[in-house]
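Encoded as structure tokens, here's the structure I'll be asking about.
Only one protein chain is missing from this complex, and each of the others stays in its spot.
For clarity, chains are labelled A and B in written order, and residue numbers in each chain start from 1.
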Amino acid sequence: MKAILKYFFLAVGATIFAYPFLWMIAASLKPEAEIGGLGLWSSSFSLSSYGTVLTKIPIGRAFLNSVIVSLSTTTSVVFFGSLVGYALARLNFKGKQALFVLILFTMMIPFQITLIPQYIMIVKLHLTDTYPSLIVPTMMSAFSIILFREFFKGLPQAFIDAARIDGCNELKILFRVVWPLSRPTVITVAILTFMTSWNEVLWPLIVVRERSLMTMPQLVTIFTIGGEAESLLGLQLAAATLLALPVIIAYAFFQRYFVESLTSTGLKG
Amino acid sequence: MKRIAHTNIRKKRADRTGYWFVLPYVLFFLMFVAYPLGFSFILIFHRWNIVTPMEWIGLKNFARLVVDPLFFKAITNTFTFLLIHIPLQIVVALGFALALNSNIRFRSFFRAIYFLPVVVSGVVVTILWQQLYAYDAGFLNRLLTAVGLSKVPWIISPEMAMPSIAIMATWKNVGIYIVLFLVGLQNIPRELYESASLDGATTTRKFFHITLPMLNPTIVVVLVLSTIGGFSLFIEPYVLTGGGPMQSTLSAMLYIYNQAFYFNHMGYAAALGFVFAFVILIVVLLQRKSVETEPTL
Partner (left out) sequence: MGLNHMHLTRFFFLYAICLCIVLAGCGDSKQSPSPESPSVVTLTYWPAPNPQEIQLADTLVQRWNRLHPEIQVRMQPIPVSQSTEEVLLAAIAGKTTPDICSNIWPGALHEYTRSGGLVPLDQFEDFASFVGNRTPQELLKTFQSTDGHFYQIPWKTNPVMMFYNIRMFEEAGVREVPKTYSEFFAAAQKLTRDLDGDGQVDVWAGERDIRPIWWQRLFDFYPFYIAASGGKTLFDLGNPAFGNDASRRVMGFFQECYSRGYFPRTFFQGGDPFLLERKATHFSGPWQVAALQKLAPHIRYGVAPLLVPDDHQGPVYTYGDYKNVAVFSTTQHPRESWEFVKFLLTAEHDLLLLEITNQIPVRGDLLTNPLFAGYFQRNPVMKRFAQQALATRGVDAAPDLKEILDGISQEYEACAVYGRKSPAVAIADALRRTQLIVEWNR
């Protein structure tokens, strides 16, 4: 009896969290007049809302922009994060401890303070409406450095010593020896960075005004709140679905990694 | 002897490599952390629209801030949000975590579903909820009228709009906290419950005397992250309500955004950012002080 109640509770929860998404996808395929309906089925499903969205806004280009920006950011954050994390965990140099404290400190600076000056810097460097304006300010992250450092610290010294005796330099050790041992951390940092970058919308709204350079969430936001969607719900939901699909598909495949990576953000608190 | 010399050389080399390895970050830090921090400190004493030259105005930005009704509106709105969002989040996350923390089939399936809104962009969630919250033809109001209840002015009434955003934000973020609570629950040693059972403790008693105190660190995490999230709230009101009706959903971040990028008041926006950051610090410290306990074993 208690078990049934428990499953019922869990199933209600699952409905609350999943049904809106199903409803959104169904509604984006329905004609405008049927969208208010509570159910999913319609006898007149069509892709016409998608067709209109594709002709009204350059969403394909926006998708490409988002992929370029997110991939570059992720690659850079993983590369530099492991580089600095390795130096902090495994190398000796003067000021190491001070740098570590500094990095911990940067994690505590709320972005409310740095947002405006960062924007002004992008303007002064004439980087507005460019890819670098979207990528460079997030090329490195203190959090990823800390994650890598914590993981690298736990690796047995013997592996590294062996490699050093074989004459490997530190860079080779990092990428040939340490990296293969750190897959979980690399994946965590990569997923975390990719997700954050993909979903970021405030920064692009600020530094990109040119439509052809807009990221996908930005373009969809502007499409929805600007007049272009003409208050048509079908169009807004179709645009939202297009924005959600890549992440949902990725999530379907790598669900476990997503959950583990994102909850690790909670552990830093 | 030879070996020692060898390691010494190694060590020296490692030294220099260390500098090379951290150099990119140091440059990045100088450019994107140190410089903005320093510059924003200069900015708060200026009036500047980026285009015309900066004008030194001393403490005028702060003089304006302390009498700016919108600044206080943004603060009280954020507290309204937190007051609903945090308890709701803790109760919902704890409820589902407790239900999942037993011998349950499809556990990872349920967990995956609850986590789904976390991975999807806030823009998607907001556009979706805009339809759910719509007054006349929205999903929720149709559901309410279908079961014989009256419509709720979710986002069109100044009293309901912020609570509605808090509910939406809970729906979006609670997945993380379900998982965090689940981890916390699984780390509670079984023996604690067993010995309590031997002492004849009821389930409720066990919950309040073992489970909750043991989850204290997780609750602190939820508090801190939600508070920071509340002060960073932007895209939800930006898309859903534009800050209205009657400024009831004007968030701290939305007000900074409006001042900086709508009215071109970079100095005033920087001053707002500083003060909001200070408020976050105070609130988080107070929360930690009042909620954080040493785990009692």
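Some points to look at:
As a working rule, a contact is a pair of C-beta atoms (placed from the backbone, for glycine too) under 8 Å apart; a residue touches a chain by one contact, two chains touch by 3 or more.
No experiment lies behind these values; they were computed from the predicted model shown.
Touching the missing chain, out of A:22, A:171 or A:252, is residue A:171.
The residue from B:52, B:150 or B:186 that touches the chain not shown here is B:52. Screening B:79, B:135 or B:193 for touch with the missing chain picks out B:135. Interface note for the absent chain: among A:2, A:126 or A:183, the touching residue is A:126. Within the full complex, the residue among A:10, A:26, A:136 or A:191 touching the omitted chain is A:136.
What chain B contributes to its contact with the hidden chain is residues 13, 16-17, 20, 24, 47, 49-52, 57, 60-61, 63-64, 67-69, 135-136, 156, 158, 242, 244-247, 262-264, 268. Residue positions on chain A in contact with the hidden chain: 68, 72, 75-76, 79, 123, 126-132, 135-136, 139, 169, 171-172, 209-211, 213, 222, 226, 230-231, in rising order.
Assume only the chains that are shown with their structure count from here on.
One finds 16 Å separating the Cα centroids of chain A and chain B.
Remark: chain A residues 6-7, 9-10, 13-14, 16-18, 20-21, 23-24, 27, 35-38, 80, 83-84, 86-88, 91-94, 96, 99, 102-103, 106, 109-121, 123, 136-137, 139-140, 145, 164, 169-171, 195, 198-199, 201-202, 206, 217, 220-221, 224-225, 233, 236-237, 239-241, 243-244, 247-248, 251, 255-256, 258-259, 262-263, 265-267, 269 touch chain B in the complex. Remark: chain B residues 10-11, 13-19, 21-22, 24-26, 28-29, 31-33, 35-37, 39-40, 43, 50, 95-96, 99-100, 102, 104, 108, 110-124, 127-132, 137-139, 142-143, 146, 171, 175-177, 179-180, 183, 220-221, 224-225, 228, 231-232, 234-235, 238-239, 242, 252-253, 256-257, 260-261, 266, 269-270, 272-274, 276-277, 280 touch chain A in the complex.
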